[in-house]
Structures are given as structure tokens and as C-alpha cells.
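Left out: one protein chain. Kept in place: all the others.
Right, subunit A next:
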Amino acid sequence: MTSRCLFLKHGFIFNNAPLKNGLGRFIPQLQRVTIKFCKESGGSVGIRQFIEKEVVEFAQKNPHVSLYLKPRRHRDPFIVAEYLNGEKHHFPLKNKDFTYVVETVDSLLHHSGKEFQIQEKQHYTDQTSIQGMWHPFTHVDPSVAVSQFPNDQFSTPFGVPMTATEKLKELFEAQKKA
């Protein structure tokens, strides 16, 4: 664990997908990818290999992504991904090998574009209860409404085990009957 996790945003999910994506039709969220790299320096080796081997196939397979290659002399390589929700994600790829670049691009492709954040709550639901909202009288015995209080029957707490004295009394009663 590095200290970087301290700076990540904390939060929780409050909607499932942007624009209720997938309820009607599914719209892939990755909009634009810019690959910024250097044609000479060693730091861009992995990304140059990716451009030689994979980039054409990537563009053919994903026509919904507009792909730009931006060579910049002696600058660090970056991948900038832009999403439909307006977010822009930068990934520094200096000294990263070919496999790492492929993995990064793959993760970009399936991301919703939501800012990375540490999840503080793992549950989320769109549907409220179909039985209606809870109120103090949900599942209450209707006889409570007409009974007079204080009331022995409704004043005893639920689930209290029998005391030793009560048990003894019960045994004594049983013995007397026999």
C-alpha cells in the first residue's frame, strides 16, 4: 500500500450508470483516446510497440472511439482517455512495457468514466421497497390499536428467557397436579 491511496477521492455510488445506460440501448462510454508519445526516447518503447502491433486492430474493433496519435519529441508518453460524462483521464506510461500498455487500454475501454474513488458503501438500489415505506405501524398487531395501556401482554419484552424462579414455580405446579 502506497501513500497515493490517501489522496484518492472517497465516496459512494448514487446512480447506476450515466443516463440509465443499458435500460434502453447500450452506449459505450469511451469517447476519445489520445496517445501522446515520443518517436525516439526509450521511455516510449512499450507504447511504440503498441502502436506498431495493436493500434490498427484497436481502431477497427472500436469504431465508436476516435483515436489520435500525437508524437511529441522527448516528452513522457501519456494516454488521455475522454469519456461521455465529460471526464478526462490521464495515464502516464513512461518506461512501461507493451503488456502494461495493452492492459491499460483495455481497462480504459470498459470504464464508465466515473472518477476513481474509494467506495465507502458497497450497496446501491434504484428500487425503493415495493411494499411501501416503513412507518411505526408496519406489521403491528391490529389488536394493539384498541387495547388499553398499561397492558401486561404488550408491555413484556419479546424473547426474554424464563427465569429460574418461574421455572421452579412451573415445576411445582406440575408436581401438585400429579
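Criterion: a residue touches a chain if its C-beta (ideal position, glycine included) is under 8 Å from a C-beta of that chain, and two chains touch if they have at least 3 such contacts; residues count from 1.
Here is the rule we go by: contacts and distances are computed from a predicted model.
Q: Pick, from "18S rRNA (guanine-N(7))-methyltransferase", "WD40 repeat-containing protein", "AP complex subunit sigma" or "Large ribosomal subunit protein mL44", the protein name that UniProt gives for the chain of this complex that is not shown.
A: Hidden chain identified via UniProt as "Large ribosomal subunit protein mL44".
Q: Which residue from A:23, A:56, A:118 or A:171 sits in contact with the chain not drawn here?
A: In the full complex, the listed residue that touches the missing chain is A:23.
Q: Name every residue on subunit A in touch with the hidden partner chain.
A: Against the left-out chain, subunit A lists 4, 7-8, 15, 18-20, 22-25, 27-28, 31-32, 34, 63-66, 68, 70, 84-86, 126, 128-132, 135-137, 140, 145.
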